[in-house]
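Have a look at this one before I ask anything.
What you see is the complex with one protein chain gone and the rest in place.
For subunit A:
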Amino acid sequence: MALEDRNRVVILEDRVENISGAEFPLSFDAQQPSRSLEELKNSLDIKIVHITATEIEFDLIGVDASIANALRRIMLAEIPTMAIETVYMINNTGIVQDEILAHRLGLVPIMADPQDFNWKLPEDPPTDQNTIVFKMKVECMKNQSAAADETDPNKMYINSSVFSSQLDWDPKGDQATRFADKPIKPIHDDILITKLRPGQLIDCEIHCQKGVGKDHAKYSPVATASYRLLPEIQILEDITGDDAELFRNCFPPGVVEVVNEGGVRKAKVVNARKDTVSREVLRHKEFEGKVRLTRVRDHFIFNVESTGAISPETLVSRALDVLMEKCDISKAALAKAIKGDMSDE
């Protein structure tokens, strides 16, 4: 296989070829050196495309899929966040049952940095270091000032809809001073939790604690964390005239343009990144042998969308921290296992 093709996944009409990489010592020739850290230092690159308050798109280039996938998996399931764990229902006369209401409350993302809190073991009492307390006391009443012929429940009644903004943070211990500059609250104020009608009320105390997404999805710090490989369109033979137009129309807008070169219309790839790799182009006989669709195996386009508690670039950095911690913990455990084995003999 040609050297430049080694890190290309080839997309054919009915199958995908060359999926797994074989970039291991001695797999191509006896002289090939190991892909040492030095080599990773040279091949590794990150290109950030954009960052918003809740989203980051970046390219991770020159690493193996196992590393990229580890990062993705950690972001989904192993970066801690704070979320509602226990709801003490004092009174609930609304139509939504206690357990359903508690579950809905649990999914409300909380604006708090988990780094400011300790883990809470089941036997630990709640303290200001491991628990955030919210109170919610909402009663629905008739709106006396509403018009007699009013039919909109939002105007007829007060508190007919209960929103996440009605969770009142109850600072414990020194929390009020500790978080004076970043008060703890639900990230979104307009999450509909339940609906009430006159005479119904909800009164509860809510405890948040630190957890990870693998225990419950409510602890996941991301809405999505995904990657795809960079698509590549190789034109092997010039595509001209009407075929060029047809070729362009096989791709999403902005991927291929038709350019005029010396009076000849010619198809040119301008932005393969936008391609969805639909393989439409491979269905047309006129392009047989003229085009090759591939993906770059070590070029990952990451898209991470945070729930808002942790900034997206911090999430990626923390995912790497978690993976490093895993290495440390496993190393210590390995040392212990060997010591144990020695004393057995």
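As a working rule, a residue touches a chain if its C-beta (ideal position, glycine included) is under 8 Å from a C-beta of that chain, and two chains touch if they have at least 3 such contacts; residues count from 1.
FYI, contacts and distances are computed from a predicted model.
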Given that one chain of this complex has been left out, which of "Trafficking protein particle complex subunit", "Dolichol-phosphate mannosyltransferase subunit 3", "DNA-directed RNA polymerases I and III subunit RPAC2" or "NADPH-dependent diflavin oxidoreductase 1" is its protein name according to UniProt? "DNA-directed RNA polymerases I and III subunit RPAC2"
Option touching the unshown chain, where A:Ile11, A:Leu60 or A:Ile184 are the choices: A:Leu60
Among the options A:Val10, A:Leu44 or A:Met89, the absent chain makes contact with A:Leu44
Missing-chain contacts mapped onto subunit A: 24-26, 34-37, 40-41, 44-53, 58, 60, 63-64, 66-67, 69-70, 73-74, 77-80, 115, 119, 121, 212, 313, 316-318, 320-338, 340-341
